[in-house]
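One protein chain omitted, others in place.
Up next is subunit A:
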């Protein structure tokens, strides 16, 4: 039997008759948590968020309560809250649904968070391609302002805070929080060096700033409703709350599904929830957390020890979908983007596609990233164009190894992990590609095969 979804954030997503205006939201109990929040002490809300154990849903999985604790409050400078709605990690499409279908949930979550950290002003940094999402948010903010859920003296609490929706313009690196801040300030989105530029200490306008993902900020609303301990009961210790898994690629029913952390395994997600693969196809590989996450091979055995010491011995289908389990198998849950590939997938082409993306998106500040990532793209492109060499797999790995860990921001890792993991797990296919082409060349045949992924 298919495991049951736990719809917390997505409670009303795709619900018939549910609309994205404020009346519908309020009718369904909306803004009650904000009313409650403004009667609480801000530090008590922060304490609840810490107790909840909620980890960031944007990619890194850092506990939100801890991040909020790092806020530099001694400086006396204004504090800013930024909602990261750049949603651009390939394979991820959850924030879009919240923005389009339930924007007030985000606004309520944000205002609760803003009050908790006593932000002077809040921003939603939304990717430029969300034309409609931008209009929906602008309208929702005006509706909320009319009802005094944001703006001056919110609900008579004496606390004031506004939200500005700031549009990006097509650059993936704006999702990286310090790149985002540079972009917000009117510059190119060149990420900043950390330390010293941890946003909680030196963020927007050199002031303490909290950057959280859309989904994380929605969670705040539910933490106020359930209390930190109540929220922590969902999922498992260290992996609390729900996660929205966005499944794309070769499954029958791609889509977004919300489960309590650990409630579903990768196998259940693919076969029971998403209806399995197309007829006659077999599972080949899965990228479980957005295209930056390391790929998992369908016939691998995953063994090791979890954080709490329990030993595991899993096939790909047994992996519980949560932060720690995916980390333990050498990948990550990242942004929740699960990309499924069946046995028709050419791994060299798939990596060439991914490399194209990262080469396009490097901001160009660090030499290893600016030079290395396009180089990796060039190699994989050459391979699919019919000029593969047997040593290319090693070359690719060596370039990736020289990028990861040597750059200003985590984009360096994001671009290297796919290459490192594809080569670690599918090296035979990379070598085979060269051999095949050599054979065809010898026979005087067309060397390059027609490609579908690049």
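Definition applied: contacts are C-beta pairs under 8 Å (C-beta built on N, C-alpha and C of every residue); 3 or more make two chains touch, one makes a residue touch a chain; residues count from 1.
We adopt the following convention: contacts and distances are computed from a predicted model.
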So one subunit is absent here. Using its UniProt record, which name fits best from "Amino acid ABC transporter permease", "NAD(P)H-dependent oxidoreductase subunit E", "Ring-1,2-phenylacetyl-CoA epoxidase subunit PaaB" or "Lipid II isoglutaminyl synthase (glutamine-hydrolyzing) subunit GatD"?
"NAD(P)H-dependent oxidoreductase subunit E"
Which listed residue (A:19, A:75, A:132 or A:367) would be found touching the missing chain in the intact complex?
A:132
Hey, which of A:92, A:105, A:380 or A:421 is the one touching the hidden chain?
A:92
Touch assignment to the omitted chain, from A:186, A:279, A:309 or A:444, lands on A:186
Contacts from subunit A to the absent chain lie at residues 78, 87-93, 95-96, 121, 127-132, 162, 164, 166-172, 183-189, 204-205, 246-250, 254-256, 287, 291, 337, 339, 341, 345, 350, 353-354, 356-357, 360-361, 451-454
